[in-house]
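A single protein chain has been removed from this complex, and every other one stays in its place.
Letters A, B and C mark the chains as written, and numbering starts fresh at 1 in each.
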Amino acid sequence: MAGKLDLDAAVVARARELAARAGQPVVDLARSHTTVSVERAVLRLAGVRGADPDGIPWVNRLVDAVRADVGLEHGVAVPVFHALAGSGVEDVTVLAQKAAAGSVRFSLPSGKAATTARRLAKRATAAGLRTVDRRRAERDRMIKRYGDPRQRPWIYLIVATGDIHEDIPQAQAAARAGADVIAVIRSTGQSLLDYVPEGATREGFAGTYATQENFRLMRAALDETSKEVGRYVRLTNYASGLCMPEIATLAGLERLDMMLNDSMYGILFRDINPIRTFVDQRFSRQIHARAGIVINTGEDNYLTTADAVDAAHTVTVSQLLNEFFAHEAGLADWQLGLGHAFEINPDLPDSFRLELAHALLARELFPEAPLKWMPPTKHMTGDVFRGNLLDGFFNLAGALTGQGILLVGMMTEAVVTPWLSDRDIALQNVRYVLNGAGNLHEDFTPGPFIRGRADQVLSEAIGLLERIVDDGLLNAIADGTFGIMKRPADRGKGLDGVVATGADYYNPVSEEL
Amino acid sequence: MAGKLDLDAAVVARARELAARAGQPVVDLARSHTTVSVERAVLRLAGVRGADPDGIPWVNRLVDAVRADVGLEHGVAVPVFHALAGSGVEDVTVLAQKAAAGSVRFSLPSGKAATTARRLAKRATAAGLRTVDRRRAERDRMIKRYGDPRQRPWIYLIVATGDIHEDIPQAQAAARAGADVIAVIRSTGQSLLDYVPEGATREGFAGTYATQENFRLMRAALDETSKEVGRYVRLTNYASGLCMPEIATLAGLERLDMMLNDSMYGILFRDINPIRTFVDQRFSRQIHARAGIVINTGEDNYLTTADAVDAAHTVTVSQLLNEFFAHEAGLADWQLGLGHAFEINPDLPDSFRLELAHALLARELFPEAPLKWMPPTKHMTGDVFRGNLLDGFFNLAGALTGQGILLVGMMTEAVVTPWLSDRDIALQNVRYVLNGAGNLHEDFTPGPFIRGRADQVLSEAIGLLERIVDDGLLNAIADGTFGIMKRPADRGKGLDGVVATGADYYNPVSEEL
Amino acid sequence: MIIRPYGDTTGDGMVQLSFTLPIPHDKRAEGAALQLANRMGMDPAMLVHAKQMGDGYTFFVVYGKVTHLVDTDQVQVVERDFPLLSAKEVNAAVKRGLRRRLSVVGACIGTDAHTVGIDAILNLKGIAGEKGLESYPELAVTNMGAQVSVPDLVETARERKADAVLVSQVVTQRDAHLHNTRAMSAAFREALPAGKRPLLIVGGPRFDELMAADLGVDRIFSRGTTPREVASYLVHALVGGSK
Partner (left out) sequence: MIIRPYGDTTGDGMVQLSFTLPIPHDKRAEGAALQLANRMGMDPAMLVHAKQMGDGYTFFVVYGKVTHLVDTDQVQVVERDFPLLSAKEVNAAVKRGLRRRLSVVGACIGTDAHTVGIDAILNLKGIAGEKGLESYPELAVTNMGAQVSVPDLVETARERKADAVLVSQVVTQRDAHLHNTRAMSAAFREALPAGKRPLLIVGGPRFDELMAADLGVDRIFSRGTTPREVASYLVHALVGGSK
């Protein structure tokens, strides 16, 4: 799939360089701050488990207690392990319970005590990271044994009943019917919870909560199915929202394979504070890098609020930024499921060829990344017959432009969360297109229209990046550059969970990553 | 659309030459025979109208009477006009009524009486042909005024309620919704009627009879609609079956614009005698040539009984034969709506690319002909959602390969004759594909797979033509070469209506054409 | 067992419905569409799509929950009430039971010209990997082809001393298949006394297999029939006590 557009290498290099310059100040910001969720993620790796009777996880109670006593600018690790050492308690979870009950107080040790606390913290979190490493090795083994999907793009299907025990058979059925990747989408609102719910979900709204237990149950079920179908079936969830770092951690601990994880989605679509988001995403990506998880970014969402033609270059800019942030956090190219979508108004003349131009541009800008190709949603209507047709052309565009991960569109997109039969019809659609026309790229040689459009989008992207370099990324976000959502850096949810780190900030996990 | 396959011109020329050699003996056969329907067509042009109280047209009664008295080897024209001159009756229809009542007898004049009869016959049929000419001029004027469709392929839609007064509003609605060509399909069984029914149909089965009155009513309605939509809407019917010559004549008289008319369809799919068919088709094509009517051939049908991959070359052979017969009968290339279809099993790997290979081969073999591209039917099922998807890919194949006439597929193909809503959904499908991807041919450059397949089909076609040249076309048909239907030359319906012409055979219409 | 339609949760009762009403699109038309959905037992019904076609028609798509229950114990079906035999077994049974070849006459009657279905049952080629009845040495098959008139069929059946007559009907518009089948069975009743009448079988994709008595035939075969099923039935009905 090399070079159908003949992009000018110098122009591409310039775009990357601009993205790095635009992104660097934000990286610096992320390096100099921590958040409550980053600290909770550290504690999760250190072994704190479970929740209080109200469902508030002990990691939250513990971080709150530490913060109340000594603040977070030093990190939780040292005060917690100092307290552990001094309390005679063996288990960090028990310590958290005591702290919540007010029977433990935290302080900052110095000298030898500090060194001991660090050593203890490091040992505890290293155990957590070892579990993550074991899971990754486990995945590698299973892929070796069962194999990868036989075709590209990989077929990605969503389940969303709100009940994990209903989700499981549906996910298994989907995998048997051909899905390579299963995503359990989350209940509405989880993004804004500043804690990760516990246990198996029986009643979510338009999705099922991301919990460690749900992850475990679904992964185990899909391991069974992988064996049955002779192909490793991947599991996806969302490291997004106020608990990005923790969910990434749980994903690593439970061997999830892909995670939705975007550098700006939470800011734009959940009104989460920009700094909170940038700090959280950096840590969560470091975890993903370690866990061998493929991230999926969220540029597709911009095209649900902005126009897919007018805003095409904002997708490109965001992909370049996501790439820069991801590399900085240690992710390799094969882990970058950069997002984009088939969202052009289908009534527009040459709409399909414009889609091809956009999709091919992404493909050729990021040749090693397993791009995530999202189906039409905005222009889907209750006319389900038309919907199935649009999804077919979306599938074709995916095959023609060599996309890596094909999120399967549902004819009922504008109606309901997918029914069992919708998924079956959708998979049949994908199978027909990939089987009958999957090799059509051999006969696809973009002409002047498609090449011209791709060049235009790339040059608009460079223009926008230049402006961002001048004005600063935070200001660009505040101005509504992405998805027409205006998000100033000093507003948004979760800001009070952001803390500038002190000189003595210690995070045993970051050190390792 | 020139030369994407780079077909070898010498090979193409060889194929045409073989087709001519295979077809010539059949042309000779056609030239040396007449049929009851050819003779009835002559009488229709000469002005015989209407039917007896049982619905049997007066042309049938008259031809039967002539045949009983003097046989048909001389043609009906001379005995009929000789009798007319002698009977004092002015009107040929009245003569027919008298003949039916047994009050006129027919004989063969000689000398001056014969010359007079010929002159009278010629005058009468010339009047009929003048009407045909006027209709053609009328069409040209209307096309000038209202214009041709703005896009290729032309959009061709079927109506089939069985009631002409229900068909009319449906046809008008279809035209308003974008149809360029309306076909009123015929009631099952009309092919085997050895007469053309009279009057307006109120109850047909799975179609509406082809009658002069139905033609007139529908053409008038579409003239109105043409004016309204600012685009000349064409009307199609079927010059097929036992009354091919007459229906062609009625089409010429009522300004139909296209007619289904195949050299072998009746033989294969209606078990009509081969010689009857070849004689009838030649005369009917002469009429079509004169009337400026575009014919549509029926190769698509072969793929409903034979396999579309295995039998692909039989379609090519039949197209070459249809072309040869058509040219011989005086039709120009622009009048050759050669048929082919999207009927490959969609479960076959690369099925869509095979379709492209076949469709492009037809396109490049017949660059000037407005190919008629038929939708999937055989592999359509009751899964209407899948059906709409297949139709979308059919539409795409049509656009990619520059087809001339796109017969719009219906998602309910396997269920019912089209509902109003099916047609609307189908047109929406066509519009989406042509509007969004209609120019994709610009980016379509067939690779080795498609080119190889086209070459293979062409060489198989040449191989088959060589065998036909050796064995004779009638034997090939008897052997089940086309559509796996075996039809010996001495069997089939309508054979008793075939008569070898004598040396004094006179047909004032053939003379003119 | 009592069950309900399944959208994405057990018991949710969800179904999809589409139809056209002969009225232009406006709020009242949408209300009319919902009224129909309600009368069909959908409650709540969501009107998710409405599109006017031409001047006076509107197409609707409705999603919603049906209140009806399905009782699988009350379901009536024509279950195969005879053993499915191999070709070998069929031939052996005929040979042993009849001591002559069993005569089968097949046709598409009326104006129906869809022979692919009956050919699939009768011709050598068969369907779904099974050879057709012509391949059975003990069956004498006459395939009359398409558009056969009822008198011709009766005549041929008489001539060939048909044990069974197999008729195919594919076109269903205005219930053509039902009319033609009734005409055919009436003609046989009229032409031949009860004991002499061949077994009458019709087939085609849109038949309801429960209607045999109503149509005056012995058996109906519908979508997806294979030659072996038909051969086995012939043995069961005409040879009896086989195996």
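Convention: a contact is a pair of C-beta atoms (placed from the backbone, for glycine too) under 8 Å apart; a residue touches a chain by one contact, two chains touch by 3 or more.
Computed from a predicted structure; not experimentally measured.
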| item | value |
| --- | --- |
| Partner chains on view for the chain not depicted | A, B, C |
| Option touching the unshown chain, where C:Gly41, C:Gly97, C:Gly145 or C:Gly216 are the choices | C:Gly41 |
| Of A:Ala341, A:Leu420, A:Ala437 or A:Ala489, the residue in touch with the unshown chain | A:Leu420 |
| Which of A:Ser187, A:Thr211, A:Thr297 or A:Gln335 contacts the chain that the document leaves out | A:Ser187 |
| Residue ranges of chain A at the interface with the undisplayed chain | 162, 169, 172-173, 176-177, 187-189, 191-192, 203, 205-206, 269-271, 304-305, 414, 416-417, 419-421, 424-425 |
| Interface with the unshown chain - residue positions in chain B | 160-163, 166, 170, 381-384, 412, 414-420 |
| Chain C residues touching the omitted chain (full complex) | 1, 3-7, 10, 14-23, 27-28, 30-32, 35-36, 39-42, 44, 46, 57, 66, 68, 70-72, 74-79, 206, 208 |
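One rule holds in what follows: only the chains that are shown with their structure count from here on.
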| item | value |
| --- | --- |
| Chain A and chain C: spacing of chain centres that average the CA atoms, whole Å | 53 |
| Chain centre separation in whole Å, for chain C relative to chain B (CA means) | 33 |
| Averaged-CA centre spacing for the pair chain B and chain A, given as whole angstrom | 60 |
| Junction residues of chain A - those touching two or more other chains | 383-384 |
| Touching two or more other chains - residues of chain C | 51 |
